[in-house]
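Every protein chain but one is kept in place in this view of the complex.
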Amino acid sequence: MIRVGIMGATGYTAIEAIRILLRHPHVELMAATSRQAGGTALGDLHPQFNGRTNLMVEDLTPQETAERCDLVLCCLPHAASAPIVTELLAHGARVIDLSADYRLSARELYEHWYGVSHPDPGRIGSVPYGLPELFHDQIAGAKLVANPGCYPTSAILPLAPLIKHQLIETDMIIVDAKSGVSGAGRSPKLTNLYSEVNESVAAYSVGAHRHQPEIVDVLERFTHHKPHIVFTPHLIPMDRGILSTIYVRPTDGASANQIRECLATFYSDQPFVRVVPHLPATKHVIHTNYCDIAVRESDGWIVLLSAIDNLVKGASGAAVQCMNIMNGWDQTTALFD
Amino acid sequence: MIRVGIMGATGYTAIEAIRILLRHPHVELMAATSRQAGGTALGDLHPQFNGRTNLMVEDLTPQETAERCDLVLCCLPHAASAPIVTELLAHGARVIDLSADYRLSARELYEHWYGVSHPDPGRIGSVPYGLPELFHDQIAGAKLVANPGCYPTSAILPLAPLIKHQLIETDMIIVDAKSGVSGAGRSPKLTNLYSEVNESVAAYSVGAHRHQPEIVDVLERFTHHKPHIVFTPHLIPMDRGILSTIYVRPTDGASANQIRECLATFYSDQPFVRVVPHLPATKHVIHTNYCDIAVRESDGWIVLLSAIDNLVKGASGAAVQCMNIMNGWDQTTALFD
Amino acid sequence: MIRVGIMGATGYTAIEAIRILLRHPHVELMAATSRQAGGTALGDLHPQFNGRTNLMVEDLTPQETAERCDLVLCCLPHAASAPIVTELLAHGARVIDLSADYRLSARELYEHWYGVSHPDPGRIGSVPYGLPELFHDQIAGAKLVANPGCYPTSAILPLAPLIKHQLIETDMIIVDAKSGVSGAGRSPKLTNLYSEVNESVAAYSVGAHRHQPEIVDVLERFTHHKPHIVFTPHLIPMDRGILSTIYVRPTDGASANQIRECLATFYSDQPFVRVVPHLPATKHVIHTNYCDIAVRESDGWIVLLSAIDNLVKGASGAAVQCMNIMNGWDQTTALFD
Partner (left out) sequence: MIRVGIMGATGYTAIEAIRILLRHPHVELMAATSRQAGGTALGDLHPQFNGRTNLMVEDLTPQETAERCDLVLCCLPHAASAPIVTELLAHGARVIDLSADYRLSARELYEHWYGVSHPDPGRIGSVPYGLPELFHDQIAGAKLVANPGCYPTSAILPLAPLIKHQLIETDMIIVDAKSGVSGAGRSPKLTNLYSEVNESVAAYSVGAHRHQPEIVDVLERFTHHKPHIVFTPHLIPMDRGILSTIYVRPTDGASANQIRECLATFYSDQPFVRVVPHLPATKHVIHTNYCDIAVRESDGWIVLLSAIDNLVKGASGAAVQCMNIMNGWDQTTALFD
């Protein structure tokens, strides 16, 4: 039994993390913090938890949180997160950071894309990237893990094995991603209003989304060439789920079957990656920690399709999976709902 | 005032056509046919038309329909349509065929993709393709027009001018299209049930959709090389609208600005194509006959975004636009709602 | 041709009003005002109007607006609206006020429910209520019309004739209303975010919604007894549309058939009220100015069902209908889209 806390308890990733932690057999939820919502019962702030927990949301400092918890899930915005993480670590807590602050391998890359000085430059580059299917051993022994972005999870899982085994060209990769709206967060914005989003689809941040360098940065670890990724996110009228449709060129002689076989073999021992024969629908993975991947051929291109729940495998499920590994538990604990 | 009929009055394209025709100042709706729904008032079959028309739905033969109408919109399934069209023409009616039967330029192509013998092989290849922005003059004098498919409209409008002006490579074009569910028709099928579609997104017919050869076939008319198109349609949880995200390689030296300029110039006199600076959302075009197009650059690729209403510009609005042209009226008549 | 302006051009009712006015044959849209959006082209603020109008949104005073326009649709929030309306009238413009400021018959009622002093108490009680089916003649000669609330329109149209003809008891009326989210306005609020609203339904303001006294106040004009109305609004996951399910007790001897007959007769000359045999769906009335009404019997109660588009018959369509009447035009002008 370890004591776990959540910093930043108001958003959608926090809600999903709480939902999973409340059913986790080895975890006691000891703290849920929020600056604005401090003093409210968690079951009042998020009525779905009414009756499930008596925990109060509190405006705790990182030190207070670290004193009460062995491990903290940090659900704060980028740039705000790193200073908190630093303090949590200084006071002895292990941390899984769901922000983007520790995902990239170089300070310059972070500062270029996020437009701010990195608040904890000494650590950047040495923090494991919390994708257990690829970085299990680094996660196992870590004090701090950088939880992956939702789009990168959906893109890296199908691409990394193929790049590693040189089955696809790295200079021509197109990721066309479709996401539910919960990925845009819970702050009131015109663009996320129901009547703006419903019955509509649009791309956003074309050629300029911060998950593009994250995908490139992680994939580069599997090849000698920096991959070229065109990444186009779209907002579609659903609450949760991401489907990434990925267009790649096979290297000479690589067939769709070989590519499928490569993925199936690579993930054969992984409980949360399913290489499926049918075309994946997000319907089949939402509320689960699965990533479903399919392979198709089209006019000389390989089309990879990859479906996750952005709040589970794309955020809080992945965090709990990392937490399970960091504590030596079966990585699926509390993740087959 | 011309007399217009609709054959196949039960589906979504027919409903949309009726909606537009009822407000058309130069048209009298004289017939709405259906095999199953014959004998029902149109206002009972589709209660939105209650009070707008007293027309009865009837199970009319093509000859009966042609005797009553100067022009017929044929909203029947492929293969079923051509024999009816043949008879309508034989009895003197002009026809706009919303099925796929006359869209392709060669019988073999049709028979390969549709898996049936073409019922009217003599005409195939000589019927104008009903995209007025590209084939206005052929449409103007036609007795029969082949109304374009919804996906092809959204792909051909941004691509044709760029191919014609050799601003993009034709051997590497990826069309990733997202469609609302009305495009799948009104026949009860498990895959179109609300609880299957809602809160889900999936690709379908990857590398095998019949609109792929239609796009290739039409674009080929603007170049010396047969273009290579990877086409991936997706079903997303909304009623109407298509967004096509199209990835192309610029030819040497062509910039995003040049490409945007080319499209803006090409369509400067076209009332229904808007080359817009913002990223198009289907929200802005549904219930209109517009196609909104934007251009972006991403890592050496050009990303074209194109939004239409699949039932209006992608079907019945286009048909009325053709009808306006065939009759010498302003092509926007009844199309600015 | 009259010159028309819109004050408060950013919200959903303004968007719908603009859409209708742009197709109106006797109207020229001369002004669209907004404090925040002044200086933007209307086609940039609302991209659906791109290419339809070159009008600029401006931060105009009421006097400037009145000088440019014969008639103004005022789409401002309650309490903010009346002072503007006062000035518009003073400078010679006729006004249709879409806020609640002039709907109620007594200042005290307004001040009790809206919690503010009425900014123009002299006029309250003498302004026609803009429901042409009930108050046509007062509207015809008015300088100022109070456009009805969306819920009241859906409740009053089925109830008023039955109360007038004493076919239902007035002391026991339950209005259970279901509304799309556009009725909640376009200001960013947590409760209107897509991920809060989608896949959920809830009641709100039970026993405390400001449309309850509006319904009572207007219905009282048709009887000697102040009616008792229990009104419960619900938010459901759709963009537009209201269905009101209304439970009433028939007076002695009144049958469902008599009640249906009463409504059918009462509205027989009204182009926008349809007494229908089937159960109304909002699908059949959205994007139209119709109100569909059905009558059923259940265990001694009469169940009235009433469907409108909250933005058309429940707001801007009704306003244009009033405008048509105020100008002596056919009241359906521009309203059959």
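Lettered A, B and C in written order, each chain numbered from 1.
Keep in mind that, in the parts below, a residue touches a chain if its C-beta (ideal position, glycine included) is under 8 Å from a C-beta of that chain, and two chains touch if they have at least 3 such contacts.
As the structure is a computational prediction, the values presented were derived from the model and not from experiment.
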- Quick one: say which of B:His112, B:Lys189, B:Lys226 or B:His278 touches the chain that got left out. B:Lys189
- Touch with the missing chain holds, among C:Gly115, C:Gly141 or C:Gly207, for C:Gly207
- Absent-chain contact - pick from B:Glu58, B:Asp101, B:Asp120 or B:Glu199: B:Glu199
- Out of C:Asp70, C:Glu111, C:Asp176 or C:Glu220, which is the one that touches the chain we can't see? C:Asp176
- Note on the structure: Among C:Thr13, C:Thr282 or C:Thr333, contact with the omitted chain is made only by C:Thr282
- Message: In the complete complex, the non-displayed chain touches which residues of subunit A?
- Response: 19, 22-23, 47-48, 50-52, 198-199, 271, 274, 276, 278, 280-281, 283-285, 287-288, 290, 292, 336-337
- Query: For subunit B, which residues lie in contact with the unshown chain of the complex?
  - Reply: 12, 180-182, 186, 188-190, 192-199, 237-240
- Query: So that we can see where the missing chain sits, which residues of subunit C does it touch?
  - Reply: 174, 176, 178, 180, 196, 198-204, 206-207, 228-232, 234, 236-241, 243, 245, 247, 279-283, 286, 296-301, 303, 305, 307
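Heads up, the rule we're going with is that only the chains that are shown with their structure count from here on.
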- Message: Quick check for the class: compute each chain's Cα centroid; which one is farthest from the centroid of subunit A?
- Response: C
- Message: Need the CA-centroid distance for the pair subunit A / subunit C, whole Å please.
- Response: 45
- Message: Using mean CA coordinates as chain centres, what's the gap between subunit A and subunit B in Å?
- Response: 39
- Item | subunit B and subunit C: spacing of chain centres that average the CA atoms, whole Å | 36
- Task: Would you mind listing the residues of subunit A that make contact with two or more other chains?
- Result: 180, 196, 198-199, 237-240
